[in-house]
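For this view, one protein chain was removed and the others were kept in their places.
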Amino acid sequence: MTKLRPRLSLFGIGAFALLLLGVAPLLLTDHWLGNLGKYCCWAMAAVGIGLAWGRGGMLVMGQGVFFALGAYSMAMHLTLETAGDGVPGFMVLYDPLAPLPAFWEPFRSAAFTLLAIVLLPVIVAGLLGYALFKRRVKGAYFAILTQALAVALATLISSTIRETGGDTGLSDFKYFFGFVLDDPANRKLVYLITAALLVVCLLVVRQLYRSRFGELLVATRDAEERVRFLGYDPANVKLVAFVGAALMASIGGAMFVPIVGIITPAEIGAAASILMIAGVAFGGRASLFGPALGAMAVGWGQSSLGSTWPDGWTYIIGALFIVVILFLPNGLSSVLARFTAARRSPGEQPAAATATLQLEEAKS
Amino acid sequence: MDALISPLLNGSAQGALLLLAALGLSLTFGQMGVINMAHGEFLMIGAFTAYLVQQVIGSSDLSIPVALPVAFVVAGLFGLLLEVSIIRWMYHRPLDTLLVTVGVGLILQQAALQIFPSQGVPVEKPGWLNGQVTVFGYDWPLRQVFTILLATVCVAALSVWLKSTAFGRRIRATVQNRDLAEVTGISTRTVDRLTFFVGSGLAGIAGVAASLIGGTNSQMGTQYIIPAFLVVAAGGIGQLKGTVVAAWAVGVVLSYFAYWTTGSLAQVLAFILVIVFLQLRPQGLFTVRTRSLV
Amino acid sequence: MTDASLVVTDLHVEFSGFVAVGGVSFDAHPGEVRFLIGPNGAGKTTCIDAITGLAAATGSARLGEQELLGRPVHKIVRLGVGRTFQTASVFNELSVLQNLDIAAGRHRHWAALLRTRRDVDPSIVQALEETGLADELATPAGILSHGQKQWLEIAMLLVQDAKVLLLDEPVAGMSQDERTATGELLQRVAAKRIVLVVEHDMDFMRRFATRVTVLHQGKVLSHGTVAEVQADPRVQEVYLGTAGAATTAAMSVVPDVSAVGLASSPAVSAVGLAGSPQTAAGTQQQED
């Protein structure tokens, strides 16, 4: 599992890129291309979750927070671009005379917005991660705290209607950095950027997984104390993965806005954050492609099955959690891996299966 | 005066409900390390049980006292079913129990939406809870006093059960050293099942209390689960008195914030406060000494 | 490799009122295989915990000019103090090479972490040869034999270039041949480094120890060469007077705080709902 056959994974990414960037735009209707773009956004967040959770052991249940940082940064810029010099329409409703809130002002600048999409999650995840990891908050505590943060942020946005659009969210964007969003050619362009970014995310985590850092991260996940006794500060190792995950979620969120055309607190709250996890668990948390493909599958299921059988879809998602976590903790990709491993060396059990770590118990 | 007293009293009642919701979690999470995200849905089951009991009995004066033990058993049985079918395979992967139970919660919500009228069902307050008592000039609703009493009784019963009964001792022995407990003849399987039954049953009782405060519908559990977990975490894992103090503090702080700011902002501020508190004291209010968290 | 000595002076460790180590002093120098022995609950492992920053302690533990107490674990490691654990703790999912590579990594520049490993570090090759694991380079550490895991741990200490090796029961569970090999390995290693071994195995101690310190109930009972210690009547009383305590140590009524875990120490378990997070922590590793 940890040994990625280098060329195979690279061919995989190449094929994936070809499908997303070459084949999909030719075959899919505008509607489904837009949907695919949306799944790509979730997939980016999912790739990050794979990094933090699958490889780093941090169950990040609040990726909605970082998704929101990117999404709202982008949405504020696009809203201002649409509003021109004036104050956005929805603000007029509550206080027609008040000026634009101060924190909106810098988002008029495209450069600032792009910078914010990258830097905000890095800063927030950096501070948060530093605080939590240095205090050795992990496991369920970490999961619940991050989820609570997502809930708190969603509630905060819902309750600040004039400043953020509240529960209704921000929508009705006309332009995307100077391009008219209604134009199908431009929508295709936005899709291509999104798909390309997803491919870049995959290339980045591929390199991370193959690098010494990737090995160190897995080591930290499996035996944090042991890593400490090798002279590393596990907090720093985890911090890098956490920040990376946050950054990917933020970029996914940022692209979600022009693709879907709306961002609301519901997209970043508890349920949305959990749905992101669902895809990762389904695909295989620790594998390279699992999180992305899993997230895309869940997104597709929501669009198609959620349409034809809405009641059933909720049951399916629920059952997915139970069955996958119970029987396939490493997701569908582990079935594939087991299958190929069995073909290569019948009888030899994979190391992962026999390995039981005793480390925490053996700490003293 | 009113501005000072009423949030204190209202907040205490809010805290009591939070405590009821958190008690079962404190047991299953604190004692067994299982993170049951379907706990909110067990609470919902308790509330729907209160409704069904009311339909059968008719009089709300009588139905609520009857519903309390019934809801305890019904929610407890659901918990037992969950333990026997799923959780028992997962004791060595607590983080994964979190995700599995998220799935269970989703299924229970959707089932409730389809079984019961979608806009929810009415649960009526017993007549003997109408009225107020005047405390420092504030008319304190009896219903709130009832919630506090109910929480007090549950805490007392739980702590007596854990400390003074043979079964409680077995639970504590199992928690402290599972292998040793097994060697000394304790059936840890039975202990696990019973602990889960009681923990889930407590959610059922919380559900009855919640049905007197808000709507009884498929979504009701979702608003309790995260605050309840925060309370358990802030109180210190497996710490009954910590859970009590944390729940009360969160309720009161929430109420003061809500009184002085807005309901929405209060939610946010209370969350942030708990998160900051856990940052400063990750082991919670009271705790056994440990070097790292779960 | 190092001239500095490890000097421990008046070490005190207390857990919620229970004195686990009460004023222990000893020293260890390069070139000797130093043993720390004593019955269960004597405070041996706790001493190591204190030196490596795992348990809070008062007193002093100096490596050369550097005070170790009060520093965080990873900083102490960076000063050159390495340790192993009673239960072999290697990264089961990673190969032997990956394990060693991580151990060798702390001297690298952070940017190097982001690159893929292209060759095997010379120090790793050396450590592999020294510990006889050269053939297991690509084996996942999880499927190594118990003894091999212990050697891998020692190899990890070698590549991390530890000046002080604190080994906690390194031969527990090993066959006689493996014990001998381990002992010889330690003797070789000790030529340039400080080696401090915590052991129960008297035979192993007799064969390989240069100097021994005997702990009993958190205090130093005796120290000297093997012969001197064996001749000490107090040591005989502790070990023989209690009817072969070494073999029945597991049944000892004195709680071995460090082994069972803090939470179950009597002072703590009386508290409230008395949850011990120990169970949860112990079961936290995932199966995969």
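For reference, chains read A, B and C in written order, and residue numbers begin at 1 within each chain.
Keep in mind that, in the parts below, a residue touches a chain if its C-beta (ideal position, glycine included) is under 8 Å from a C-beta of that chain, and two chains touch if they have at least 3 such contacts.
One rule holds for everything that comes next: contacts and distances are computed from a predicted model.
One subunit of the complex is not drawn; among "Monosaccharide-transporting ATPase", "Dihydroxyacetone kinase subunit L", "NADH-quinone oxidoreductase subunit M" or "Urea ABC transporter substrate-binding protein", its UniProt record names it "Urea ABC transporter substrate-binding protein". Touch, as defined at the top, links the missing chain to these shown chains in the whole complex: A, B. Although one chain is not drawn, the whole complex shows that of B:G79, B:P141 or B:G168 it is B:P141 that touches it. By the touch rule set out above, chain B reaches the unshown chain at residues 2-3, 6-7, 10-11, 13-14, 17, 110, 113, 117-125, 129-132, 138-139, 141-144, 210-220, 222-223, 254-255, 258-259, 262-264, 266-267. The chain not displayed touches chain A at residues 6-7, 10-11, 13-14, 17, 21-22, 25, 29-32, 34-35, 38, 86, 88-90, 92-94, 96, 155, 158-159, 161, 166-169, 171-173, 175, 178-180, 182-189, 192-193, 196, 199-200, 203, 260-264, 266-267, 302-303, 306-307, 310-311, 313-314.
By definition in this document, only the chains that are shown with their structure count from here on.
Averaging C-alpha coordinates per chain places the centre of chain B 44 Å away from that of chain C.
Chain geometry summary: the mean Cα position of chain A and that of chain B are 32 Å apart.
Rounded to whole angstrom units, the spacing between the C-alpha centres of chain A and chain C is 41.
Chain contacts: chain A has residues 139, 329, 363 touching two or more partner chains. Among all residues of chain C, those that touch two or more other chains are 54, 280-281, 284-287.
Here chain C touches chain A in the complex through residues 45-46, 49, 52, 54-55, 72-74, 77-78, 82-83, 85-95, 98-99, 101-103, 105-106, 108, 112-117, 140, 142-143, 156, 160, 258-259, 261, 280-282, 284-288, going by the rule given at the top. Across the complex, chain A meets chain B through its residues 59, 131-132, 135-141, 143-145, 147-149, 151-152, 155-156, 158-159, 224, 270, 274, 277, 281, 311, 314-315, 317-322, 325-326, 329, 363.
Within the complex, the chain A residues that touch chain C are 1-3, 139, 207-208, 210-213, 215-216, 218-219, 222-223, 225-234, 286, 329-330, 334, 351-364.
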